[in-house]
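Have a look at the structure that comes next, please.
The complex is shown incomplete by one protein chain, all other protein chains being positioned as in the whole.
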Amino acid sequence: MKITYTDVLVVGGGLAGLRAATGVKERGHDCILLTLVPPKRSHSAAAQGGMQASLGNSIKGEGDNEDVHFEDTVKGSDWGCDQKVARIFTNTAPKAIRQLAQWGVPWTRVRRGDREVVINAKKVTITEKDEAHGLINARDFGGTKKWRTCYTSDGTGHSMLFAMDNKAHEDKIEVRERMEAMAIIHENGRCYGAVARNLMTGELVAYIAKSTIIATGGYGRIYKVSTNAVICQGMGQAIALETGVATLGNMEAIQFHPTAIVPVGILTTEGCRGDGGLLTDVDGYRFMPDYEPEKKELASRDVVSRRMVEHMRKGKGVKSRYGDHLWLDITILGREHIEKNLREVKEICESFLGIDPAVDPIPVRPTQHYSMGGIRTDYRGESQTMKGLFSCGEAACWDMHGFNRLGGNSVAETVVSGMLVAEYVSDYCESKDSDIDLHISVIESFLNKEKEKLNFLIKPKEKAEDAYELRAKMEDIMMDDVGIFRNGEDLQKAVTELEELLVRSKNIVVKCKTLTANPELFNAYRTQRMLKLALCVALGALQRTESRGAHSREDYPERNDKDFLNRTITTWKNENDTLPTISYEEINIDEMELPPGFRGYGKDMTITNPKSEKRQNEVDKIKEKLEDEGKDRFEIQEALMPFRDMLPDVYQGKNERLYEKFTKDVK
Amino acid sequence: MSNEKGRILKISVLKYNPQVKEDKPKIVTYELEEAPGMTLFIALNEIRQHQDNSLKFDFVCRAGICGSCSMLINGKPGLACRALTSKMDADITLAPLPVFELIGDLSVFTGKWMSGMNDRLETWIHEKEEEEKACSCDTIEETMDPDLSDEIYELDRCIECGCCVAGCGTIVMRENFVGAVGLNKIARYAIDPRDKREDADYYDLIGDEDGIFGCMSLMGCEDVCPKDLPLQSKIAYMRRKMVAMKDK
Partner (left out) sequence: MEVVQTRVDEVESKFGVKKSRTPAKLDYLQSATGLMLALFMWAHMILVSSILFGKDTMYEVSKLMEGKPFFGESYPILVTFTAILLATIFITHAAIAIRKFPGSFKQYTLYRAHMKRMKHSDTNLWFYQIFTGFVMFFLGSIHLFIIMTNSADIGPYASSDRIVSEWMAPLYLLLLLAVEFHGSIGLYRLSIKWGWFDGKDPKANRKKLKKFKWAITAFFMTLGLLSLAAYIKIGLEHKANYGEKYIPTSEIQGVIK
C-alpha cells in the first residue's frame, strides 16, 4: 500500500490547478499536483481569444471598470450566476492579468496613434492615446459593452499556461504527470485526499491531504462533437459525484460555441468575430443583423448559436456530407491581420480544411464548448457539503457563469479562482479544521475498492459489453437529444436510454488484460463515469422546464424567474442508483445588486418574479440617495451588495486605471 | 460522392510495451479505409476502437495546439493530429519519437524531458528579489513596446512537442544537449526585459557543449518544427551573444 502525505492535493494541471498550486505553495504549504498530461498540454492552452479584465487601456475600452464587467457577466449568465462571486471575480481579474504580465505573458500591447479596425463590416480608424502606448491591449468579444478581452495574438491560453507552468517550476511544485485521480477519500463529510492511478505503470497510490482541489476542467467529451480536448471527460466532477456527498451544480448548463469548424469541431476563436469577422449563409448573406440588430455577430454565445441553428432550420445552411453548416468570413480583415492576430486560426484552416482563411470563408457550426456546471462550491471554492474538498476553474460551479459564460471569462476564471481559492485553502490549512484524524484502514478500504473495480473490469462476464460502443451511443444521444435546442420528449428519451446504457456499463469487459498502461482500461472506467455525468445533464435539462442562457427548451421558451431562478443541485446518493437525485438551490433576489431584468436579445419572454421589481426599486432608491450624497461608485456598490470582506486581504485593493487613480490609503 | 470508396491505408506501427517483461518490439500493420478529411488522429482512434484495443498513443487537443501527439511519421517527427492522410501515400509507417522515454507503442514521456529542461534552464522570469515583493498588482502594469511583445510571443509559441529534439542529430548522439527547444527558450528570455538575468547568467546555463556550443547547425529542428519557430536565427543569435559576451 502506497500512501503519500501532503498539505494540499491539486488534481488537474491546467491554468486553474497550476495557479492554485503556486498560490498555496507561496503561502508555505506543501503541495502535490496530479495531472493526466504534462501541464503545458492541458486544454487551457487551446483558449485562443483572450481573457477579460477591465483594464480599459484601449480607447474602445475607455470607461471600463469592475461595474461594467460585473453587469456584462451577470446579464450574460441570464441572472443564473452568484452575483457576489461575479463581484469577487471582476474585482480580481485586473490583478490577475497584471500579475501574469509580471510572470512573463507577452500580452499584445497598445500602439499609440491611428489603427484601422473592422467594426460592423466597415473599416474604421480608431486612435489610441499616447499614455496608453505599451499597456495591455484588448479586443472586442461577444456580450460585452467594452473592448475588454486582453490577448496575446490568438494564443492567449497557450502563453498564459506556459507562463503559469514556468512559475510552477520556479516554485518547485511537485507535479506528478500521467496520474489519474480515481476516487476521493472521505469520511463523515470530510475529504482527505484521493486514490490515484499511475497511467504508465498502473500503480495505485493514496494521496492524503488536508485539502484537495479539483481543477480538472469540463466534461464536453460526453458529446460526440466538441471543441474540447479529448481529456475533457469530466472525471473530476465524476469522482466528486461518486462520493454521494459532494454535489454538482447546473450540470445541464452547456455552452455551444458558434464557430467550430466542420466536421472536426476544432474551435475558431470568438476573436474572429470580435475583430470584425462575419457569419454568412448559403447565399453569402450576412444574417445576424436580421436577428440581433444591435449586437449582431457579437451577441452572447448562446444567442448566436441558437440564431445560427434557427437560420439553418430555415434551409439557409450550406449542405455538406457532414450536415448543414454556415460560413465564418474573415476575409474582410485582410491577410496581414489574419497572419498576425489570428494565426492559430489560419494554421487550423490550412491543416484541417486545406483552405486559406484570407481568401475563403470557413465552414462552421455551433459545437459543444464549455461546461458551466461542475462541482458546486461556495465563494471560497469549497464544496457546500464536503469539508476539505475544493474546486476551481471549469471543473467547479463556483458560479460566476450561471447559465451562459461570456467569451474571455473562462481563462479569466481559471486564474482568478485559482489565486483566490489558493488563499482560502491556505487559510483552511492553517486552521484547526484541517487536522487529519483518519484511520489507516479507511485509506486501505478506498485503495482496495479501486483495485477491485479494476479487476472486475477485466474479468470475463456473461453479457460482455464493449465500452467503446456504449460510449459512442452516449455521445450520439447527447448530440441528438440534449443539444442546443431541447424538448421534453427528446430529453425523456435521452434519460431513459442513458439509464439503460449505465446499467449495461456494469458489464463492460476489457479485452486487453494488462493493468499497466492500457488505453482500453481507462476508457472503460471513464465511460462508466461519463454516463453518470451525461445522466446528470440530461435529467437536469429535462426537469428544468424553462429556457435560461444556454439551456433552451423549445417547449418552454420563457425564462421562468418565478420557479427556476435557482441552481440545479445533483447528487448520486447511492452507488447502485441508476439516476441522480436532483434538488434546487434558490438564488436570493433580495440580495442581488443587479435584479433580474431583460437581457436584451430577441423578444422579452421572461416570467417575472414579483421580488425582482421590488428589489429593483430598492436598488434604484439606494443608488439615487447615495449619488445625491456624492458617494463614489465603490461606496454605492458596497451599500447594494457588500462583498469586500469576502476577499482575501491581499486582493482587497482597488484597481488603478489610466483614468482612475487612488491615493495610498486605500485598503 | 459519399458512396465513393476510400483508399485502403496500410498503417504500420512500431509496437512495444516496455512495461511487460516478455514483450518484444514488432511492426504491426493495420488496414483501414480512408475517409475524407481523415487525419492520423482519426485513423489511430479507429484502429484502437475496432482493431487493436491495446494500441497506445497520445492525443489531447487534437488541433495542433498542445503538442502531445508528436511521433515519427514516415521517419520524420510531426504532429499526428494535423497529418492528413490524403497528403500521404497509402503506406504509412509510424514510430514513437526517439530520445524520449518510451511509455508504450507511440506514447513517449515528453513531459518528463521537457520538465527537466525547464528546470535546468530555469525557464521563468527572474525578477530582482527586492522587486518581487514590492510589486503590486493594483497599479497600472509596466509598459512594453508593442513590437517587442510581439517578438517575445513569436518565440513563446513553442509547444514543447519534442519534434525538434527528435529531429536533432546532435541530441540523438549526445543526450545531454539542450536542443532547439531549450535554446529558443533562452533566446525568449534574453529578449524579455522583465527577466533580469544578464548574459553571464545565460552563459552559466548554456555556455558549454551541452548548450549552445553543442549545436552543429544540422537544422533538423528548424525543418520539422510544426510551429515554424525561427529556431535557426535564434540559435545563431544566442551563439553570437554568448561568444561576444565580455566579462565585467
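Quick notes on this one:
Letters A and B name the chains as they come in the text, with residue numbers starting at 1 for each one.
One rule holds in what follows: a residue touches a chain if its C-beta (ideal position, glycine included) is under 8 Å from a C-beta of that chain, and two chains touch if they have at least 3 such contacts.
Source: prediction; values computed, not measured.
The shown chains contacted by the absent chain are B, with contact judged over the whole complex.
Here one chain is not drawn; of B:G6, B:G37 or B:G207, the residue touching it is B:G207.
For the options B:R7, B:H50 or B:R240, the residue in contact with the chain missing from this view is B:R240. Contacts to the hidden chain, counted on chain B, fall at residues 72, 75-76, 98, 167, 169, 172-174, 203-204, 207-209, 212-213, 215-220, 222-223, 230, 232-233, 236-237, 239-240, 242-243, 245, 247.
One rule holds in what follows: only the chains that are shown with their structure count from here on.
Distance between chain A and chain B, defined via averaged C-alpha coordinates, is recorded as 28 Å. Every residue of chain A that touches chain B in the complex is listed here, in rising order: 37-38, 40-43, 45-46, 55, 94-99, 101-104, 106-111, 133-137, 152-153, 155, 158-159, 162-163, 165-167, 169-170, 175, 177-178, 200-202, 229-231, 263-264, 266-267, 321, 340, 344, 347-348, 351-354, 468, 510-512, 514, 516-520, 653-658.
Interface residues of chain B, counted against chain A in their complex, comprise 1-2, 17, 19-20, 36-37, 39, 48-49, 53-68, 82, 84, 103-104, 107, 109-112, 114-115, 118-119, 122-125, 127, 135-146, 149-150, 152-153, 156-157, 159-160, 192, 194-195.
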